[in-house]
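Here the complex is missing one protein chain, while the rest keep their positions.
Then we have chain A:
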Amino acid sequence: MPHDGNAQPDSTGAVGSTPENAAAEITNALPKPGAEHGPLVNVRDDNDANNGLDVSRELTPPPLPPRPGQLDLLGDRDHGSLQIRKKASRPQLQTRPTTALSRADVHTQNHRDISGSRSPGSRVLSRKQSYATLGRKGSDLDDSGSLRSYAPTNFGDETESLLGVMNNQHATTPAWQALSAQLERDNPFERSFHTEDFFAIRMQHEFDEFDEYRKDGANEEQLLNEWRARLKHFFILSSSGKPIWSRHGDDQLISNYIGVVQTIISFYQDKDNNLRTFTAGNVRFAILMKGNLNLVAISKLGESDGQLRTQLESLYMQILSTLTLPSMQKMFSNRPSTDLRRPLQGTEVLLDALADGFTRGSPSTLLSALECLKLRKSHRTVINNTLLKTRSPNLLYGLLVGGGRLVSVVRPKKHSLHPGDLHLIFNMLFEAGSVKAGGGENWIPLCLPGFNNTGYLYMYVSFLSSSGETAEERPTTPAGKEDELAVILISANKEGFYELRQMRDDLVEQLQRNGSMAVIRAAVRRGHPSVQEIVPGTVLRHFIYKSRGNVQFTMPSFEPHFHGLVARRRLLSLYHALHASIHTRTAHLKIQHCVSHDAISLAWETPLFELYCVAGPNASRDALAQGANKVIRWIRREEERVFIIGGAVF
């Protein structure tokens, strides 16, 4: 509802204990959402850190006293470790969550679109082309040379930072600086042309599949060059050095690299759960040690260490989600040289899909927040009530997801939903595609490590057909990603399929009868509003607003300014840089401007929200600030629509 959230009394005084506040509890209750938008700030100049800080102190409400939940949340972020789960009142927050939005929007040129749909012939051709262009660069990054040149710069003890994620010396480096640094900047036109071109080509081929490695090694050189030209790599190794999964290239091709990585890791075998990072050229290496696993990220995309850590933790959570922690530990204690690839067989696609998402860039991962489908409050209330009414006895969590965004959640009062877990679910259902391709209903055992990393839950999944308002029969063809609707029902009861299926039928029937289905479908079809619809006449080209209290974010459509994979990655890189700049341990900046040759941007942080805004290069700071204020005003009006503030809690 558009009325002022501030005006609503908190009926109990206990955040998160009423249905109205349930969503806050989803990821831990934080400040009352309504309190978020007190004063509108006239955004001031960035370069003066104190100035920025003062502005934000004066004009935003003081931080609320930390609640236990808040401490946990932040603590979780910091450590992201499984070890703390017993102490924390809720399980560790290891991952920045994701929701669909990012998916829905970024997906249009994903993996498959780029490589899969091409004929093999054309794929080879285009790959050759990229090889030719990038070959030289690739050899710059030649393994031995660059490995000799690095020096560890960070021993990654992040524990003193409350927000933990941003321990990073590179925060001041805008992300794409790394991408454009290769070229001289004398001629701005040249530079931007070449830089763009260079990055664009690399990005376009980032998702290509590799040719098969020929036994005789005839194409080894070529494959290695392609491999080195990739912008982002991940490896997962066991602590004994056995490869478990790698993002690009098959084992044979990269065995030398695996060996090198293992050697580097062995330098660090002292303390668990730390992130080790170093830089070689324009490449950032990050190694996360987690029990029996070592996870490695190698990125040229300019993320901060904290951001890379988040990505690695998400991959780790995916592995736990397949195996559970105790069973993985048992395998390794029985046999330290265990080959984990076998028990993980078939889940490589899930790891791949996560990595694809990190490479394309996803706001929800970056911000550890979810995006919801914008609905009228009264409509959402009806949906929540329908979920509660049709809830079956063994239901733990129920989710309705439309267009990749959360429509509604039903859950028990005492269990919150972990954003990292949601990320894994969304990744499996909306990114990896193998579930959807099955074409039926699904019953999937999975461990949600944020909820409980020791055991399995069972997830019923049904995709509803988008065509026609009646879901009489279960769909014969999965709906397109943009407008698909999914019912996800999770239970601890492994025999609960028929029970949950019945709930699904009841739920769909009632949502149809009370008109909610039509409302949801219309909202899904509407998609994201453009930034001009939100702030008419603004210089803003895009923004992301994260409500910290709700652990949710909202944003306008990427169109028309950020069309396609490359443009979106560039935008996301900018958001990553802004995010890093206000999250570094040393940063006291609450408002940060960033000016580059193709954008002027702003990050604005208060205890209650984070706002990131981007405008064209010719926009003035005043206009940018004005746009930011108008976004805040819009949020204040719409927050009960764009965020799930009340959920269905039983």
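Remarks
Just so we're on the same page, a contact is a pair of C-beta atoms (placed from the backbone, for glycine too) under 8 Å apart; a residue touches a chain by one contact, two chains touch by 3 or more; residues count from 1.
Here is the rule we go by: contacts and distances are computed from a predicted model.
Between the names "Adenylyltransferase and sulfurtransferase uba4", "RBR-type E3 ubiquitin transferase", "Small ribosomal subunit protein bS6m" or "GTP-binding protein of the rab/ypt", the one given in UniProt for the chain missing from this structure view is "GTP-binding protein of the rab/ypt".
When the full complex is taken into account, the listed residue touching the unshown chain is A:349, out of A:260, A:280, A:349 or A:492.
Touch with the chain omitted from the figure is made, among A:217, A:259, A:440 or A:617, by A:440.
Here the missing chain is touched by one residue of A:238, A:322, A:408 or A:584, and it is A:322.
Residue-wise, the contact with the chain that is not shown comes from A:496, picked out of A:357, A:420, A:450 or A:496.
Interface residues of chain A facing the missing partner chain: 322-323, 342-343, 345-347, 349-350, 428, 432-435, 437-446, 459, 471-474, 476-477, 493-499, 501-502, 505, 508-509, 512.
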